[in-house]
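The other protein chains are all here in position, but one chain of the complex has been omitted.
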Amino acid sequence: MEAVERNAKLVMLKNDLKKEQRNLFVRRFISNKLAVTGLIIISILTFLVTIGPLITSYGPNEMVVDERLEGPSSAHWLGTDNLGRDLFTRIVFGAQLSMGVGLSVAVITSILGIVIGLYASYYRVLDNVLMRICDGLMSLPGILLAIALLAALGPSTKNVIIALSVVYTPNVARVVRSAALVVREETYIEAMKSQGASSLRIIWGHIAPNTLSPLIVQSTFIFANAIIVEAALSFLGAGVPPPDPSLGNILFDGKLVIFTAWWMVLFPGICIILSVLGLNLFGDGLRDILDPHSN
Amino acid sequence: MVDQPLLRIKELRTHFHTERGRVTAVDGITLHVEEREILGVVGESGCGKSVTSQSILRLFDEKRTVKYEGEIHFKSKNLLKISNANMQKIRGNDIAMIFQDPLSSLNPVYTIGYQITESIMLHQKLQKKKAYEKAVEMLRLTGIPAPEKRVNDYPHELSGGMRQRAMIAMALACQPRLLIADEPTTALDVTIQAQILDLINRLNQELNMSVIFITHDLGVIAEICTRVVVMYLGQIVEEADVEKLFSNPLHPYTKGLMKSIPQIDGDRSQALHVIEGTVPSLHDVPNGCRFASRCPYASDLCRAKMPELKIVKTGQKVRCWHYEEILEKEEVDV
């Protein structure tokens, strides 16, 4: 009888808890102006990029030869480019691709980074090997390394993602490793060892959750960085192969006509700036929210 | 005519702004420190003893987190009213402070000699060579062996006890009138603690210096202090001469505290006395007497209305509605 009562209470507590927890996170998030601003910017961009293809009547590679280099008008909201393609449509598709690349890179580096970082922090020997490889990768300028990799792999969207993941994984691994090194020395890890817990359980069950918040913050920054570097790569001609639009490709096309068609540089530029700014603000805010020392 | 006390605190309140609203860590402290006395401030964590001492030196960030109310009179000045620049002159010069953890209060990248010399030069406008000699002298005074050599050591090269001595040497370098010692022996071993207590006692007599000694350890209080203030949740609950406090504690909290420490010569077969419950949160301070929720004698009056800190016949001060009845009851029990 008593046991039943006890269990009922436990279930009740569990339900209360879920509600309370959600509220608390939402409250803390809303009170953080940086994070909210960042999130709003990203949401608006995402929204535009998603509905853009539905509201435009042009295709991204559809050329109208008569309407080359026209300024913004009611027919072409953001003007047209040197081949007579609608700029709005190209930016929408380009941003979709650039953000897609950024997101993929952020996800892939997070997964690789957490595995490498955790195991490096836990096993001394592995640490030496993995971290020296990371040192090696990080000693080259990111863009150069990416270009070299793309030169070897050949330019394609998939290869851009692979190259950028290789460039950024060491960063994430380092962040995870340094967080994990601190956690590893905590008494509760020792307590788990004294219970006879396996390494697998200690690493994934106890150390990993404590590295999540720096990891999440780091990956939003990598998301933003990947957008910039992807644009740079495409601009240099080593990224997404034309005619597919990416923000970098559009800028590259605009470079030649910068004095006659300012819109070709301005609008994709703004798009890059906003998405990177939004992500960075969001990341900064997230850091404040997730950092246990700030409460 | 009695001399003015060296330090007089009147109705000090220290408020902090936190994410969960304003918190009053020190709530209406009135106390004084006489010339040459060692005043003990005892209480558990969260009672506001450290906040009080740090408020005296205004060590909190006044722009962002903290607001002070009340008066702190030192040398005919109200420390809460003077400018930051003037406060800077008093810190380390007239009032010095030593902390629990000497390793984190000494800068690891400078030698202890450099740090002491720097503080002397800052406050006393002495030449570097003179200041250096004085630093060596101070280290000798605090009983560090071979001070000429030790003066060139970095903090990490010293042991815990030696570091605390170096901290004391640094604090004493400008001959302060008042030394605030915030749990200076808590991190040390008993045999080293005995050495440091001995040292503070000696310096108090030799240098005509008053000491505020903050600790949670009643044994240490009994060992070194002349007068004691007992704090609970931001308030003073009892104030007395050390002998009276230990022979005749009046407040139920003081009584409970004394009974709950295991003694080196007490009865081992009995369970220890326990003060039930825990200290309430500062975010949720009770309306009436702050100890009421844990007090075995609490009445409705206690829960409704806060008692004042009154002077009683024995010369003690106590903040309790029922201390007389409790005394009578205890006499009957005996």
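Observations, loosely collected:
Note that the chains are named A and B in the order they appear, and that numbering of residues resets to 1 at the start of each chain.
Just so it is clear, a residue touches a chain if its C-beta (ideal position, glycine included) is under 8 Å from a C-beta of that chain, and two chains touch if they have at least 3 such contacts.
In the analysis below, contacts and distances are computed from a predicted model.
Only one chain is not pictured, and the protein name UniProt records for it, out of "ATP synthase subunit b", "Sarcosine oxidase subunit beta", "Dipeptide ABC transporter ATP-binding protein" or "3-ketoacyl-CoA thiolase @ Acetyl-CoA acetyltransferase, FadA2", is "Dipeptide ABC transporter ATP-binding protein".
Touching the missing chain, out of B:I261, B:I311 or B:L327, is residue B:I261. Touch with the chain omitted from the figure is made, among A:L34, A:A197 or A:I216, by A:A197.
As for the chain not pictured, it touches subunit B at residues 44-45, 145, 159-162, 189-195, 197-198, 216-223, 242-243, 246-247, 256-258, 260-266, 268-269, 271-275, 278-279. In the full complex, subunit A makes contact with the omitted chain through residues 3, 6-7, 9-10, 13-14, 17, 186-188, 190-198, 201, 205-206, 209-210, 292.
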